[in-house]
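Missing here: one protein chain of the complex. Every other protein chain is in place.
Note that the chains take the letters A, B, C, D and E in the order they are written out, and that residue 1 is the start of every chain.
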Amino acid sequence: MQLHLSTWPEVETYLQSSTGIIIPIGSTEQHGPTGLIGTDAICAEAIAQGVGEETGALVAPTINVGMALHHLGFPGSISLRPSTLIQVILDSLTSLARAGFTHFYLINGHGGNIATVKAAFAELYYQLEILNISQASRVRCQLDNWFMARSVYQLAKELYGDQEGSHATPSEVALTQFVYPQSIKHAPLAPNVAKGYGIYGATQFRQSYPDGRMGSNPALATPEHGQRFYEAAVQEMSENYRRFLQEN
Amino acid sequence: MQLHLSTWPEVETYLQSSTGIIIPIGSTEQHGPTGLIGTDAICAEAIAQGVGEETGALVAPTINVGMALHHLGFPGSISLRPSTLIQVILDSLTSLARAGFTHFYLINGHGGNIATVKAAFAELYYQLEILNISQASRVRCQLDNWFMARSVYQLAKELYGDQEGSHATPSEVALTQFVYPQSIKHAPLAPNVAKGYGIYGATQFRQSYPDGRMGSNPALATPEHGQRFYEAAVQEMSENYRRFLQEN
Amino acid sequence: MQLHLSTWPEVETYLQSSTGIIIPIGSTEQHGPTGLIGTDAICAEAIAQGVGEETGALVAPTINVGMALHHLGFPGSISLRPSTLIQVILDSLTSLARAGFTHFYLINGHGGNIATVKAAFAELYYQLEILNISQASRVRCQLDNWFMARSVYQLAKELYGDQEGSHATPSEVALTQFVYPQSIKHAPLAPNVAKGYGIYGATQFRQSYPDGRMGSNPALATPEHGQRFYEAAVQEMSENYRRFLQEN
Amino acid sequence: MQLHLSTWPEVETYLQSSTGIIIPIGSTEQHGPTGLIGTDAICAEAIAQGVGEETGALVAPTINVGMALHHLGFPGSISLRPSTLIQVILDSLTSLARAGFTHFYLINGHGGNIATVKAAFAELYYQLEILNISQASRVRCQLDNWFMARSVYQLAKELYGDQEGSHATPSEVALTQFVYPQSIKHAPLAPNVAKGYGIYGATQFRQSYPDGRMGSNPALATPEHGQRFYEAAVQEMSENYRRFLQEN
Amino acid sequence: MQLHLSTWPEVETYLQSSTGIIIPIGSTEQHGPTGLIGTDAICAEAIAQGVGEETGALVAPTINVGMALHHLGFPGSISLRPSTLIQVILDSLTSLARAGFTHFYLINGHGGNIATVKAAFAELYYQLEILNISQASRVRCQLDNWFMARSVYQLAKELYGDQEGSHATPSEVALTQFVYPQSIKHAPLAPNVAKGYGIYGATQFRQSYPDGRMGSNPALATPEHGQRFYEAAVQEMSENYRRFLQEN
Partner (left out) sequence: MQLHLSTWPEVETYLQSSTGIIIPIGSTEQHGPTGLIGTDAICAEAIAQGVGEETGALVAPTINVGMALHHLGFPGSISLRPSTLIQVILDSLTSLARAGFTHFYLINGHGGNIATVKAAFAELYYQLEILNISQASRVRCQLDNWFMARSVYQLAKELYGDQEGSHATPSEVALTQFVYPQSIKHAPLAPNVAKGYGIYGATQFRQSYPDGRMGSNPALATPEHGQRFYEAAVQEMSENYRRFLQEN
């Protein structure tokens, strides 16, 4: 059940049986010469819809711009500052919490979001309590990264070994190929991909990783792999979501 | 050309021939008993993609949560505060401006966004200039509301007359039916729909407009109407976009 | 009854018969070679006092610096950023709302304020409700632009036709001449005044409108015209205010 | 020379001979049973105009709402939060500094503003330098409280002794009587006025000072006294301003 | 009793007999060629611990970075912007107020903090009241500058006369020598120390005061003097604290 395709009376009815909601969060940032700029949002959204179908959970619209300041050296990347993203999450989850939602399960497609989102959760609990929002102390948030799900991680290791890398990875590219087979891109990929550098500012990132990849070989990706990642992630995260709903 | 389905080298190439970009902005808010909560984002996104195809413009991901504080009395609505939305627009457009984009054309699906977006534009020009961002003084932003396009407005009058109303209108519902025919909703609609009240806070709004509609009869909507609205909007706004690119 | 010329016990008494208040809002910005920098504040303040006398309403001090970022290319202009002006309005109206005021009628002298003020109203309703301020849901705000009042607009068309223009207009200059006859300015005005350009940042504005006027011929203004504008605005806006007080 | 009664070319000319500007800052807050709510703004504005005439300095519009949070327990009081007032001062002075003004002389009518304004000055210098605003390192700000001018202070002691008190004082009331003789208020004043309590929040302030006065007897004020205060303040602060302009 | 060396049950017990707390606040900024960068924090912390021992009061951790923007021209200085420091104080004191503390006594070692801290107090009272924090109206804050204590001031005059100066003073240097005798520094001090200039931005400050001292001769300081300052300050401020606790 997708929020943007539902009516408010349907949401009202839903709240009678569940106060949980799934929120996909991605990013709009370069993913190397062949990866889609929307990769992280596409992956999070697709999996969130899959988990929503599997569990009957309501799925909110995707937060498709996240914290990607270090990718701003590549054209097409868009980022919020962490302090802005915190406010976006506070406002959005407060809207839902006041309507009765208590369990917020964020399916995340981008490592760069993790720190900011966790900071936002802490500020949310505080804000809800200090404002005396009804049921504030019952609110629970969880961030779950699809690419760190155990089954996904193992599959990536099995299929790609060291060539999985850590950005513009074949696993995420494969998943976007499964979702958007008409948008599979081809471009020459230098065999000696940069890896092992730290991640600091945008200038340093582009200097260290000149084509945007971090140790990855996305040429290994196929839509069939993408389907396997999708299925693994949906199954594992559906279980995670069901378990999360038990948190009281 | 959609940004989230492009690679950064493709964007780099695009910038050589155009520095314009289209950004759809909608809202996630109640649209009466039968309107989809994502109506405003769905409409803006569909039209933006149409304009993108028509003009060859790059289309950014949709800002799908906007300024809908007055709808928060209905479950499922999500809103940013205006001061948060201003920061979102500042951060996002600054990301793109630093990469070389100069013309930002926002296709808007929600009247409640207008004031905040215009305020954000003013703050953006200022911020870019005071930060000495390269080409700051060449940046131009325009907000265009699809539902106020002349051809759209006339078609709505012709098809629905006074029953068009001003929220959860048959025209926007029709457009969502065209885009998502599998999500057409049915629910009893009281014949005496509320209208004519002001819009203030969330409590007042729900008291004044108890089922969420403002003077509208969305039961008149059909997917075929939706297609006509879509085509009219795409054509008119494509011309608007081309004209906007001439603004120097 | 002017707030700054009243005592707190007088305000306490006033609140027993009315919870409405008028707040003039202007701007401090260039108005062409002959227009006063305080034009927008002067006009809003004078009319607000007139409406106050006509209706017995309390009139707050004028917000004399507004949103004029695009005028900052001309010396003497002062502007708040939209995000600052939103906080000013939030703080000010919250002060009054906690004391029992419920109806805030802003008489506006500057088009550039409109978007930001409307954004602020939305944030105010939200803030009052989420903070559980007493009577929050009864608060109503309205922004009324004196220069868009029907009788004013018609008079301007009748007196000046196309030479009214849209900034540093003869109508607003006339009104300031009526209020401050000792400050009537003379300067050569090029006959070919710039017009028709968009309004973006400060650099672009000054390039497009080098003497600060937008299509206007303020040389047509006279103090007598100013009096007619004043009287028309006071009468029409007094009616508007009375009607606004009925909004519940 | 008053900014709001000047044109931008007049300001351009003024800047060729002086880069100093006077900014009156007051407050909108209760001043006891007979003091005007606008007392602090009225006093600052009148003296600023006097100093402007005496020295030929440009005088900006009055900041008429300041930091008066502790007076919010009395109806009619309006206050900004310190963090808002800081932004107002940053934005306003940055506007002027970018146009070439370097010396900002604030004539203050309200003790409650002092801390916040001084904090804002510090933040302003920093902001101008970090933004690389032209001439940033030459900007100088000074806050001068008219009621603490030596000649004023001595006159108040001479005329009122201990009955001067520290809020709603006869000296400031006298000055408003001189400026607005038609707005002299009369009300019974309890002989045992509260005094000696600290100033904390709004609730405490009203409990400690139930009629709003702090140890003062404003019944002693006369318009003639007001004129003497006015003249003393204008003379002394004109000298202060001239000296301040020498600060390089 | 020091907070950082206590357990929460000990704090819970403490609150049963007292709701007062002492918070030292200093700065991290240059103090001339021989003064320690931590001087202000060291002095405030040492005296706060002394007062804590004398009065049995709980002493919070030291706020060791304050408002020192004008010292940023000298390496090693660290400063918060005033608007940041206000938030630090709001968050910290709100944490404690919600736990039951009502009397906050800040022992300050740095003149540059005064304005910002006082602004923060005003905002705190307001925030606690508007958020309906329990006991909000009973909260009292006081800022006490050790270097302005009468006994300290007199001792400094007696020992150093005009060579006390106003920054990097022998009195504060002496106190740090008493606390950290192993960190006594020696460096040549030009006999003609700069004095009498205003304090504006960082660039101006360093130009006016090239070695960081303001009219002082810290070579006069000795650890024995430091002990006398310490004892005078502890005694006087202990009395101040006890008196402050009586404020209701």
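The definition used in the following text is that a contact is a pair of C-beta atoms (placed from the backbone, for glycine too) under 8 Å apart; a residue touches a chain by one contact, two chains touch by 3 or more.
Computed from a predicted structure; not experimentally measured.
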| item | value |
| --- | --- |
| Hidden-chain contact residue, picked from the options E:Ala60, E:Leu106 or E:Leu124 | E:Ala60 |
| Touching the absent chain when the full complex is considered, from A:His4, A:His31 or A:His70 | A:His70 |
| Missing-chain contacts mapped onto chain E | 2-12, 15, 28, 30-38, 41-42, 60-65, 72, 74-81, 83-84, 87-88, 91-92, 95-96, 98-100, 180, 183, 185, 187, 212 |
| Interface with the unshown chain - residue positions in chain D | 130-132 |
| Those residues of chain A which, in the complete complex, touch the missing chain | 67, 69-70, 72, 81-83, 86-87, 112, 114-123, 125-126, 128-129, 136-142, 198, 200-204, 207, 247 |
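We take it that only the chains that are shown with their structure count from here on.
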| item | value |
| --- | --- |
| Same-residue or different-residue interface between chain D and chain E, half as cut-off | same |
| Separation of chain C from chain D, taking each centre as the mean of its C-alpha atoms, in whole Å | 24 |
| Intercentroid distance (Cα basis), chain C paired with chain A, Å | 46 |
| Contacts with 2+ other chains: residues of chain C | 72, 81, 83, 87, 98, 131-132 |
| Topology of the chain contact graph, where touching chains are joined (line, ring, star, complete, other) | other |
